[in-house]
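Before we start, here is the structure in question, set down as structure tokens.
Showing just some of the chains, left in place.
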């Protein structure tokens, strides 16, 4: 009896070991092969010689820019959607619809966003295939992330704080502004960071909304096409005329993308755990 | 649904039973002391005197139980009044028993002296007082306010009898110096019986308080 | 003061409606672009429901384009199945270990690490699968093609694991400590407690985790695009190359003429994908809510 | 008997279609402590929250009848809720200081009124903390987080926070149920001091507490439709030594039902 249980537990532990092992193996493999490639030149130079040499600067630039644009759109929308859901809308039909919409957004496959971006932003609104269309498309995709983590943060603000505020004669907006939002700030921050991390690595939604295979110049307006790190990796690995030749560049680019997204996620995790500890103390 | 306080109720019931037992003992003590007096029965008198220890112990016991019940069960309202009533009533009962002892002691003294006159009024006083005590205890058991009130009214009869006995014995004393000691003791006996009735009235007042929450002196 | 309140309310409500508007627009636009399948006689000739579901070939480019969904559906199902078969035992096992058996310190390390998996962009997973997993699969199964359903499913599993793990672990964790203590105090062993009390209590959440993993696997684009081989064929073997619905859209949309039958067909595929994942997610969310409510002691 | 501060007249409260409080009529005297007792679900909290219209934060609540505060019906449409709630302050079951400094907690009510004058704020904060019998314990750490205080101190801080907005009435919903016995007694003690200046209404599950602390006690019970009713209202000592209604007697002696 006892022994059998130990065996069961061993298997569950083994599962953990396998997952964690694989994760580390991925990181290990990418770092091992990528680290040699990374240099200042690699970061700061454009690709050369039909993208078999040189760096990834335009792709990095494009990625960061579209992510920044996305952030400008997604944070206010996401945060205030959460504020509405949690502070104004409880019990209202409208917020049921919003919630349904958010859940829905979260479940839509990224390629469908790509289709929508193409159909709506690019063609219907005539924003063209460019940074803005891509940023908005990815923004919609990460919107649930921001809403959910903000809402979680708002929910974690004990209701008693709000009641106390009202009972002291504060108005709703005063309560939100002076008590709820400051208290939820770390959570909101986490949401924003996570959305950046997520948005940065997404490729499918931008496939048809503005990413370019190669551009000799940097985008100069939000309507311009751009290069993108993730897309770059995809192209190099599958469409490049000489996959073997560009392998180091592929690894290098992947490592850069991984570093970016990982560091963001780790920051988010740190904030969150600090927040949790703070709440307990 | 079972009464969630039934254990407390049980304890309260025990306490009431204890009180009743104590009341009965006190009553018997008075009864016996007067019998001892009339029949010049020193053994009976002695019995009353030694029996008082039991009553004293019951007094202490019940009081301690009351205090424990207060400490442990936080009685309120009527429960509390009941305990208060018990607390006060046992004092009265204890005093009644003490008076029985006092009478018994006198009975012992008078046993070897010639009778002054046939006892008429004293047995009547005794009977009356004891019937009051019976009613007091019954009213306690049945929480019968009316009975308690009626009982208290009879205290006046006892008082009247006492005055009568007092005056009569006074005459004896003035007429015959030899009668002085005996008459004096009998006056004391009458006086004690009168006190028994007074204490009994107190018990009645307590019963009324327990049931109605109003405490009023009835025997002013 | 009153005005400020009103303004705040209006602004917040407007921003909050973005989500609703977006979902409606998404549905409307995807639907709008795929509607010609039903209404445009020109397009109906080339692409219609009968062709989609009753023929066997997907050959959109060529003189006589063939638009059968069946190979795509088969491909999608194959990779999804592989992904779930690989991911489920691993993620559920890990969830049980972390929630029930790991010492607290260890648990606080394991959980974020596994969750970090979800931070890996799918291109990166695809890339890794291409570089490493494909070779493993080839070595193990001696396949002709490095890129096949097993490779893709395996890579997809990496995407599925964090989702399923997180939801399962959360579900296990929301089982109140008092319940576990009650069971142990009744003389149950830890494993008995896990199997008889914790798992049943959390079953809704676990099921939801599986469903969401499933949805993720079906909708995932980049990984399969990179490692599935993208051959639209109907076979029984999992070691053949496959083409999935999302990968098809991703690969072909860039090169179609707007408004063409191909274009419309791709949008229709999008609509299909959208609907399937929607339904799965809907069921999962209902399950999740129900379990949470139950565990919170509401009826 | 003091003047009447709050006069509740034929109050009915519905949650949706459910009648939670039925025809409550009751006068609460000024500068005294009135306790509301009764079994769970009899509408004590609902009643209390009706006195500063906090019920309106919940959806679906409907209130009928009048609540006169100094003769003025607070349910009239032209009543300013913000002013009302400043006049009728509230302290909750679990101590709920904001996760700010001790000082900022007490200053909050002033800041939302738009008071900027630093000195004035400091003065009021000190005064409120003194009144809440907390000043000596916190004066050296006013800018430390309020969450570092003990439960009892936190609850007193919440009281100070209410005092800072100069209420006339303080409502307390089971203010000590989350505290240990000693902290509870201290809060009760504070209440007794506060009643010199304020009208206090408390809801409590703890009969003994109502008995210890209040001047007047109202006993609520639900009828067969689960609607809360006022069964008996009077002097606390009378309620606890000789209640008039047998249901009150049953409840306070633990034999209810």
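Labels A, B, C and D are assigned to the chains in the order they are written; within every chain, residues are numbered from 1.
Simple rule for what comes next: a contact is a pair of C-beta atoms (placed from the backbone, for glycine too) under 8 Å apart; a residue touches a chain by one contact, two chains touch by 3 or more.
What you see is a predicted model; the values in this text were computed from it and never measured.
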item: Displayed chains are single representatives; whole-complex counts; value: A x1, B x2, C x1, D x2
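Here, only the chains that are shown with their structure count from here on.
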item: Separation of mean Cα positions, subunit B and subunit A [Å, integer]; value: 93
item: Euclidean distance of C-alpha centroids - subunit A vs subunit C, Å; value: 17
item: Contacts with 2+ other chains: residues of subunit D; value: none
item: For subunit C, residues that touch 2 or more chains besides their own; value: none
item: Chain contact topology (line, ring, star, complete or other); value: line
item: Residue numbers on subunit A that touch subunit D, as the complex places them; value: 90-91, 158, 160-161, 163-171, 174, 178-179, 183, 281
item: Subunit D residues touching subunit B - in the complex, by the definition given at the top; value: 207-208, 211, 240-243, 249, 252-255, 257
item: Subunit C to subunit A touching residues, read off their complex; value: 1, 4-5, 8-9, 11-13, 15-20, 22-26, 29-30, 32-33, 89-94, 96-98, 100-102, 108, 110, 112-117, 119-128, 130-132, 158, 161, 165, 189-191, 215, 218-222, 225-226, 246, 249-250, 253-254, 258, 266-267, 270, 273-274, 277-278, 280-282, 285
